[in-house]
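A single protein chain has been omitted from the complex, and every remaining protein chain is retained in its original position.
Let's look at chain A:
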Amino acid sequence: MKKKKWFLLFVIACLILTACTEYRVLERISLVTLIGYDVEDGDVTATSVVRQINPEFESSIEIHSETAETSKGTRVKTDLQSAKKLMAGQLRVTLFGDDLAKEGIEEAIHTLAMNSEITTSIYLAVVDGKSKTLLEGQYPNIADVGQHIFNLIDHNINQQQMISSTLHEVVRDIYASFRDFALPKVKKSGEYIDISGIALFKDGKMVGSLPASDSFYVLLIRENINDGTLQLVLPGELAESSKNPPNYQPEELPIAIDAIKTKRDLKIINENEIDLSISLDCRLLEIHSSLAISDKKITEKIEKEINKKIESEIERIIKYSQEVNSDIFGFGEHFYAFTRNSKLTEEKWREIYPNLKVNVKIDTEIIRSGVFE
């Protein structure tokens, strides 16, 4: 009996003591929350935002920048600079300078995807300029630039103001044969950081960009959305048709709408033609007070004008993506999925896409217009 007890004690001791094989005490590590990559004469420059937890004081933010041949090499160099072990498990955003983005980020993304320490839910974005200058800039109102950029991207994606760019989605699209990906673009503007647009990629290389105001349309073409606000400028003649025409005759009539529910529908007509119809249920947020929006006729007119306007904007955006030959909307995937024995190859789609005819049809319905007429 006694022997058994000792044996049990031995086993318990073994299990409990050896549980400390790999410990990571929060106070003894520093957390990398954001990494920005740039390219400099063929070498990679990694700028990392590192949060250090200190039990006595507030946690501090440090920014390290190192240049090496591989991204892991920069990590080793950064490790040499910092007093605590660097851990990438809390990484939330990875930025790419636009020089690197133009050169191609496929390899950098491959490295990220290989690492089990990093989740696939981190956001990727492109910087207008160098990510080093963005991160090392002085921002009096921003305490933690890493967390700030993450929140900036995160809330805009959640509100469907910006296309989603998690590592998973980018990896999915990068390896998909008939699809290209797009990333949000961030920019330093004075003492603030803005989302400035959308970067379009082709084969992992940045080939063009769209302004941030177009992101609603890009989302509209890509998927079904249920949020996101859009401002439109409609022609001024609409105001004339109101019951009490306003004293002044505006040349333009700005309005703002908010998508409640949209549904995108693609229909293949033939190899080089596709129908894109989007139904858009929206809420009117802002309109000139003189327009009697409860009048059905006027509402219909407004809807028609909105349709026209959105159609032309979408046509412009699709045309631009065709010019740079970057199929960020996944039309190719649709072609492949809905034609039997299509024998579509990546090269063939690259030839078809610039000349693809897309017939855009928008069907807007204003279903709500606030509490005051």
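Everything below uses one rule, namely that contacts are C-beta pairs under 8 Å (C-beta built on N, C-alpha and C of every residue); 3 or more make two chains touch, one makes a residue touch a chain; residues count from 1.
Everything that follows uses one rule, which is that contacts and distances are computed from a predicted model.
Chemist: Choose one: "RNA polymerase sigma factor", "ABC transporter permease", "Spore gernimation protein" or "HEAT repeat domain-containing protein". The correct choice is the protein name in UniProt for the chain not shown.
Modeler: Hidden chain identified via UniProt as "Spore gernimation protein".
Chemist: Per the definition of touch given earlier, which of A:Q52, A:T70, A:T119 or A:S369 contacts the omitted chain?
Modeler: Looking across A:Q52, A:T70, A:T119 or A:S369, the contact with the absent chain belongs to A:T119.
Chemist: In the full complex, which of A:R283, A:H334 or A:K361 touches the chain missing from this view?
Modeler: Hidden-chain contact among the options goes to A:H334.
Chemist: Could you pull out which residues of chain A are in touch with the chain that's been left out?
Modeler: Touch set of chain A with respect to the missing chain: 11, 15, 18, 21-22, 89, 116, 119-121, 166, 168-169, 171-177, 179, 330, 333-334, 336-342.
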